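Heads up, one of the protein chains got dropped from this complex, but the rest are sitting where they should.
So, subunit A:
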Amino acid sequence: MKKTSADVLPAEGGLGDAPLLAVDNLHVEFHTRAGVVRAVNGVSYTVGPGETLAVLGESGSGKSVTAQAIMGILDMPPAVIPQGEIRFKGTDLLKLSEHDRTQVRGQRIAMIFQDALSALNPVFTVGWQISEMFRVHRGMSKSDAMKKAVELMDRVRIPAAKQRVHDYPHQFSGGMRQRIMIAMSIALDPEVLIADEPTTALDVTVQAQIMELLAELQRESQMGLILITHDLGVVADVADKIAVMYGGRIVENAPVYDIYRAPAHPYTKGLLDSIPRVDQKGHELYAIKGLPPNLLDLPTGCAFHPRCPFRQENCVTDAPPLYEISGTRGSACHYWREVLDGERR
């Protein structure tokens, strides 16, 4: 008998106290010719049903690699996961066999990628690509699966879905392509959806459409949503809680309101001060000096210390742990009290 995802993992519901998805002290390294790239260095976060976690960070901060590790789509080698756990409803995904992992991927945890044009296959119709989910995972016939694809395209509000199901990706606009990606990802009613920069390549008006669609789908199905982004505006709009990543670590995590009111890490504070805002005409922007760290050769101590205005001597030598500020907040800065008390510009 074919194993289904229900055999591998507990069925829906019955979570008890365990969060829906928990990443625990995850490390990911890439062994390259140039040396070991430490992309993720001890990341932990959780997401519950119906909750939106925003993972915020710049390029190279490890936010996408963490997501790929959750999905199990890292190329191993060169990637290595030397330690850490990724628990979905209490089961460590990293300990599952490849076969069992396939049962989780796409069915229980699904992902939307940034660039829909390159994520979709140009030589198959979008209908074929969406219905593939049902044919492969549910063993449906071609015609039944195609009907399901039309239903899904309706659900993500693609006009004239019945006709357009036979079109190819290049015949759709950027926003419509992203809707097709979303249709594929929600096809099998996943419990966790990871959206990796889902609107970065899109115009603001289309971005607003897509974010609204995601919020609506989430309300309907109580999915846990992990939103990976570098856009502080989008985060403020939709997130329940935030994890800020820098140099492969979480430097601050907090509920969304707390972090915008009073950031507790110098990097978060610098980011918030450095963005121009549409609702006010600012003065000169604060600029975080220097460059993001080289992951081949991370700075000693706190990875942010070469760029930090709060730096003291011990920052160069001692890497700060994620200090607990309150039950729901943490900051990886020795001087988080000073940062918290400091004035926002």
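As a convention for this text, a contact is a pair of C-beta atoms (placed from the backbone, for glycine too) under 8 Å apart; a residue touches a chain by one contact, two chains touch by 3 or more; residues count from 1.
Everything that follows uses one rule, which is that contacts and distances are computed from a predicted model.
Trainee: Looking at what's absent rather than what's present, what does UniProt name the missing chain, "Spore germination protein A2", "NADH-quinone oxidoreductase subunit K", "Lipid-transfer protein" or "Dipeptide ABC transporter ATP-binding protein"?
Mentor: Choosing among "Spore germination protein A2", "NADH-quinone oxidoreductase subunit K", "Lipid-transfer protein" or "Dipeptide ABC transporter ATP-binding protein", the correct UniProt name is "Dipeptide ABC transporter ATP-binding protein".
Trainee: Touching the left-out chain: which of A:A39, A:I86, A:I109 or A:M176?
Mentor: Selected residue, touching the omitted chain: A:M176.
Trainee: So one chain is hidden, and I want to know which residue out of A:V36, A:L117 or A:A208 touches that hidden chain in the complete assembly.
Mentor: That would be A:A208, which touches the missing chain.
Trainee: From the listed residues A:M76, A:V136, A:I275 or A:V316, report the one that touches the chain absent from this view.
Mentor: From the options A:M76, A:V136, A:I275 or A:V316, the contact with the absent chain belongs to A:I275.
Trainee: Just the residue numbers, please: which parts of subunit A touch the chain that's not shown?
Mentor: So the residues of subunit A touching the missing chain come out as 58-59, 159, 173-176, 203-209, 212, 230-237, 239, 256-257, 260-261, 270-272, 274-279, 281-282, 284-289, 291-292.
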